[in-house]
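All protein chains but one are shown at their positions in the complex.
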Amino acid sequence: MRKAGWLSGVMAALVMGAAIVFSPLAHADEFDALASGHFEDMAGAIATLAASGNPQAVPVLHALEEHQLFASSQGGLFIRQGENYVDARTGQPVSATPPDLHPMRLNNRVRKALAGAQAEMELVAPQRDVRLKAATALYGRHDPALLPAIDHALSVEKDSGVRVKLEEARAATILGQAPVEGAQSQRLEAVHTLAGVGGLEARGILASVAAASVEAPDVRKAASEGVSAIDWHLRMWSVFQNAFYGLSYGSVLLLAATGLAITFGVMGVINMAHGEMMMIGAYTTWMVQQGIRATAPMLEPVSILLAIPVAFLVCGTIGVVIERGLIRFLYGRPLETLLATWGLSLILQQAVRSIFGPTNLAVETPLWLSGSFALGGMDITLNRLAIFIFAGLVLGGLMLVLRRTPLGLQMRAVTQNRRMAALMGIRTPRVDALAFGLGAGLAGLAGVAVSQIDNVSPNLGQSYIIDSFMVVVFGGVGNLWGTLAAAMALGMGGKILEPTIGAVSAKIAILVLVILYIQRHPRGMFPVRGRGVES
Amino acid sequence: MPVTLPNLSRRAFGRLALASSVAAVGAAWSSERSYAAAPKGEPIKVGILHSLSGTMAISETTLKDVMLMLIAEQNRKGGLLGRPLEAVVVDPASNWPLFAEKARQLLSVDKVSAVFGCWTSVSRKSVLPVFEELNGILFYPVQYEAQECSRNIFYTGAAPNQQAIPAVDYLLSEDGGGAKRFALVGTDYVYPRTTNQILVNYLKSKGIADEDIMVNYTPFGQSDWQTIVSQIKAFGSAGKKTAVVSTINGDANVPFYKELGNQGISSTDIPVMAFSVGEEELAGMDTKPLVGQLAAWNYFESIDTPANEAFIKQWHEFTKNPKRTTNDPMEAHYIGFNMWVQAVTKAGTTDHDKVIDAMIGIRQPNLTGGVAEMLPDHHLTKPVYIGEIQDDGQFSVVWKTPALVPGQAWSPWVPETKDLIGDWSQPIACGNYNTVTKTCIGKKHA
């Protein structure tokens, strides 16, 4: 629906946004324009409505955002409130539901206009944090049409924190305008403000100022200096940012590998169905979420926390069953367990496919795990941070279990010398079953974490199994510290290489490095020494 | 009678004690092979060649189901040429050589009249020689990179000019945000490579400079997008309106969108236009952070037409699941199957050569309005829609092409193929005909 050329001039005027909006289809008023359903006209109408001071502006825009605004085929505009409708123009309830209503649709252009209009209206809100949020939002908009509103807000604003944000928003907005005669000093000042703010957004604005030929030379110079200062700053922070990416990737690897470190490292069982245990953990998370939604919706935000013990128990139980039903017949034949568990993994995958269907399931991320916060020049995403912490807790907990509980003691004894342990009265079959269950349960925990960042599909396990084995082998079988070190090394290594050589090559390089490393150190980074270590 | 393996096996199967694979297995199996009793006579066999296990099962299983539904529906309507249709389902297990083997089995052992199948380009490339050798008919329902035109394949999905180019036109337009800078992000395989090559040439013709185009490829199943998303973010901070065109495939989409949401990239800052994300993919995602992100398809479940409504209703009844979504490749199979039915009816036979010739010019109404026509290059005319993701997991259509777009087998935006056309109607009868030199590069059909 690209309009004819003559429209672009009109649209420019629209964007340059004086209070009067030229509507190409000449609507009677802004409500009419809204009801037209033409995105272009709607965006214009939203700006007009916000600036008009019309008392209906707030409810109408709010309804639009919430998909509660409806238009009738006669051009009427209605807000739905529960079962009833009110006329958007007057705010009066309508007696009968108007015929053939259709909901007003949004597109990005309208959404953007809406966000701007709402921020504009909220600039003078009584609550400080609402104003602060609005001012911060306007900074990212740098829409010249909003300049009068910002100036007005600045003239009445008392709070220094909000004032800083407003000044920044004003600087960004000024630079978003085309330069006009005599505004040079104002622009220069704005450039300096933005250079001080830093960050990608400011860099973007300054870069376009520096590149604009219509700009005054000293403004351009200041802008390009600002860009390089910000770039330097960003480069410095990008080292930390990369380190964070590496650590968070490493903690995913760590979570995936700890369970394997138990079954493989401690028991010498090569569990190729380990990935499928993770998958079951992720599916359990989904089921817990669905169950809670159906029974206790108020607990939904914490469903992920409730899924943690459930997934551990479900996978742990399955693990014990697998050990009793399959693995115990294969002790002393590690390579046979590899084949048998591979077969098991095929069956589990297909079973999940038959029960839940082959498609991805949507595990929702609760609000408190979404988004990110800025730490200096870094962006810390909350879900990654949570996984990082979770991995630390899991590892710490596992260490405690191994060192401070009778089970841990027995497991270590069995690892070090199975026959001797049996002679000392340890029931090794029971320890085996529990250890395998523990390993599977840990995989279930990894599944809970992975459900927050990856697909929940029958193929989930397959994508982690090779990496997990690499971590355990690289770190040294039977050594949890080795697993930790290996996971972090592989995570960091991958993320250091990725920006320069690309994701694929980074992965290949890491694999080759690990292969070469194993050739030099056949037992990994932290080999367990002593008798009775199985090869 | 010629010795053929499956005939032996059918008997052997009964004897095999593997029947311990429970009655449920047998029941499910026989229900799939059953057909309505109404039409009599030797059944016409239809092959379904979609992966039911392995990595592609996630997308292809649905297409097998929709084919079973369409065939059952046709049988209810009295079959075809007065004979019942019988579905022959095989599982190529996401394994490309197995696709070729199964294709040969369907054509030479089961002697199917047509095959509906494949999803990935490599699976199509793998079966193509088999279909050409045995003169079979394949309906390929997925949007793809084109640059291919076989007499034995009917491409019912979109060619790049029916998806990628209109999508970029939208992003360039004022409504789409007037993007001036493009990050082309894709999985490293042929479809993204070709599509991006076409798009780069197209964007340059629209005055986008080299430094305003970023191209990035990732491996299949990429799950850690932190670095790439932060690169996109940095790329988008050059002061020009930026858009992402995503040819990311399958499973890698979920972690990609999650990372986008978490790093705070919203559709109003940097819109992402995807070519491989449909309703089925959205069903596996939490769509709240994705609202406003874009996808270009020829069909959306949300498009409100009587035909689409009936189709969705039928689908829900068939799958006994009122939440199962419909998507673009399903519509492609719907169109392809109905066209094949028409062509067989018109030819009065299932003879492959006669059906292939009868196919060209067949018209079948789309589910979303307009009429699809089978063109001489075995592609369809299609409407192109741009949809924005909504928080209910559906798309809301924000733009559509004013008219139907005819598919192009060869892209005019790739220097090597700008003079090529495909035309399987006489007198050209050639898949790669050079309009300048007036010669057929490949094999002309007599």
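Letters A and B mark the chains as written, and numbering starts fresh at 1 in each.
Basically, contacts are C-beta pairs under 8 Å (C-beta built on N, C-alpha and C of every residue); 3 or more make two chains touch, one makes a residue touch a chain.
Here is the rule we go by: contacts and distances are computed from a predicted model.
According to its UniProt record, the chain left out of view corresponds to "Urea ABC transporter permease subunit UrtC" among "Urea ABC transporter permease subunit UrtC", "Response regulator receiver and ANTAR domain protein", "Sulfurtransferase complex subunit TusB" or "NADH-quinone oxidoreductase subunit M". Contacts of the undrawn chain with the visible chains, over the full complex, involve A, B.
Here one chain is not drawn; of B:Glu148, B:Asp357 or B:Asp377, the residue touching it is B:Glu148. Considering the whole complex, the residue from A:Leu114, A:Leu253 or A:Leu344 that touches the absent chain is A:Leu344. If you put the hidden chain back, the residue from B:Arg193, B:Lys288, B:His316 or B:Lys346 that touches it is B:Arg193. Residues touching the missing chain, restricted to chain A, are 264, 270, 272, 326, 329-330, 332-340, 342-347, 349-351, 354, 466, 469-470, 473, 477, 504-505, 507-508, 511-512, 514-516, 518-520, 522-524, 529-535 (touch as defined at the top). In the full complex, the hidden chain is touched by chain B at residues 1-6, 9-10, 13, 18, 21, 25, 28-29, 52-53, 89-93, 95-98, 100-102, 104-105, 108-109, 120-122, 125-126, 128-130, 133, 147-148, 188-190, 193-194, 197, 217, 219-220, 415-417, 431-432, 441-442.
We take it that only the chains that are shown with their structure count from here on.
Chain B has its Cα centroid 30 Å from the Cα centroid of chain A. Contacts from chain B toward chain A in the complex involve residues 52-53, 55, 57-58, 61-62, 169, 173-177, 188, 216-219, 221-224, 226-228, 230-231, 233-234, 236-240, 251, 254-255, 258-259, 261-264, 267-269, 271, 280-281, 283-289, 292, 294, 388, 393, 396, 398-399, 402. Note for the complex: chain A touches chain B at residues 1-3, 8, 11, 39-40, 105-109, 111-112, 115, 140, 200-201, 203-209, 211, 234, 241-242, 245, 248-249, 252, 349-350, 353, 357-365, 370-372, 379, 381-384, 452-459, 462-463, 494-495, 498-499, 502-504, 507.
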